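A single protein chain has been omitted; all remaining protein chains appear in their positions.
Chain naming follows the written order as A and B, and within any one chain the residues start at number 1.
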Amino acid sequence: MNTLFNTVNFWRYNSSPLTQFEIKDLISIDTPILGNLHISITNIGFYLTMGAFFLLIINLLSTNYNKLIGNSWSISQESLYATLHSIVVNQINPKNGQIYFPFIYALFIFILINNLIGMVPYSFASTSHFVLTFALSFTIVLGATILGFQKHGLEFFSLLVPAGCPLGLLPLLVLIEFISYLARNISLGLRLAANILSGHMLLHILAGFTYNIMTSGIIFFFLGLIPLAFIIAFSGLELGIAFIQAQVFVVLTSGYIKDALDLH
Amino acid sequence: MSFVTRRALSTLIPPKVASPKAIGANPDAVRMQRVVNFYSKLPRGSAPEVKPTGLLGRYQAKYFGKNPSAAPIVHAILLVLITGYAQNYYFHLRHHKNNAH
């Protein structure tokens, strides 16, 4: 009984699959002058900075010295550019949508690089934090709303009226559309964070079990190769999710901007 | 000559296709002249070698230049791995070295 209790305690306090998402101070300054502000570099800030650093270095180096014919590195960058450009052109507007291209590009790279950094063992998945993704999604939807009001004035509310709806149903439909418009805030951020979080937790739990299996005997070591194969397969799946979620986030952002520009 | 006879004659006489004058009056000639003009002004020979300078320049010349390789991806993963392990070790792993989980 005692051992069981110890095991449970051990599991709870030491080996929770959520410990990998804990934020820790790396460098912290207490500033009593500025109202006791804690100015600190945490591990999430460290990894976000590292992602920005990688982005800068990759873009700086993979230019193939500005030659017209690219090598494989610059072609990878060009195809990334072409992919995002086609997203912007198709989702927003071929003419008016182009000014949002740098933002969409930066958003995609930011999410993708942070997803990929999270895939490296012992590192930190910044995009699994709901605060981060909700901050992004709320800002995007709020910005799109401001854009819509700026462009259309009070006519922007016609976004809430579906085309050709009977007058009797109008109050109900407007309410539903309004709720769905508000739900965009949540759904956009929740989708990204929940996907990354669930993937990392799944991998961590499976890896913990597999480690316990493989260290408990020579037969079990070979038996443990089967779940190990599953873990590797899931890692590949997570790699795909890292790309797909970044793309989905960007496509939906483009769709919201388009709604604000064109009102359906 | 009436219109009808002219039309009849023109169908009888084959059009002049293969004459040196017709080729010389090619509307593409002006374009070709411009293309030739442009390319004749370009510097000749193989492109000058860019001498890599600095740490980043030498890294670029080694992995991003003539024969690009995927090694920078491995380097990035290793960098993240090492810094991540160092943080994990400092905060967490050293406290239960013989008590693995």
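The working rule: a residue touches a chain if its C-beta (ideal position, glycine included) is under 8 Å from a C-beta of that chain, and two chains touch if they have at least 3 such contacts.
To be clear about the criterion, contacts and distances are computed from a predicted model.
K.L.:
Absent chain per UniProt: "Transmembrane protein 231", "Rad1-domain-containing protein", "ATP synthase protein 8" or "Ribonuclease"?
P.N.:
UniProt lists the chain that is not shown as "ATP synthase protein 8".
K.L.:
Using the definition of touch stated at the top, determine which of A:Thr49, A:Gln150 or A:Ser180 touches the missing chain.
P.N.:
Spelled out, the listed residue whose C-beta touches the missing chain is A:Thr49.
K.L.:
Just name the one of A:Ile29, A:Ala106 or A:Leu142 that touches the chain not displayed here.
P.N.:
Checking the options A:Ile29, A:Ala106 or A:Leu142, the one contacting the hidden chain is A:Ala106.
K.L.:
Touching the missing chain, which residues of chain A?
P.N.:
Contacting residues on chain A, toward the hidden partner: 18-19, 21-23, 38, 40, 42, 44-45, 48-49, 51-52, 55-56, 59, 63, 66, 68, 77-78, 81, 101-103, 105-107, 109-110, 126, 128-132, 135-136, 139, 193, 197.
Following the convention adopted for this analysis, only the chains that are shown with their structure count from here on.
K.L.:
Per the centroid of Cα atoms for each chain, what is the distance between chain A and chain B, given in Å?
P.N.:
32
K.L.:
What part of chain A is in contact with chain B in the complex they form?
P.N.:
Those residues of chain A that touch chain B are 10, 14-15, 19, 24, 26, 43, 46, 50, 54, 57-58, 60-65, 67, 71-73, 117, 120-124, 208, 211, 215.
K.L.:
What residues on chain B touch chain A, complex-wise?
P.N.:
For this pair, the touching residues of chain B are 47, 50, 56, 59-60, 63-66, 68, 72, 76-77, 80-81, 83-85, 87-88, 91-92, 96, 100-101.
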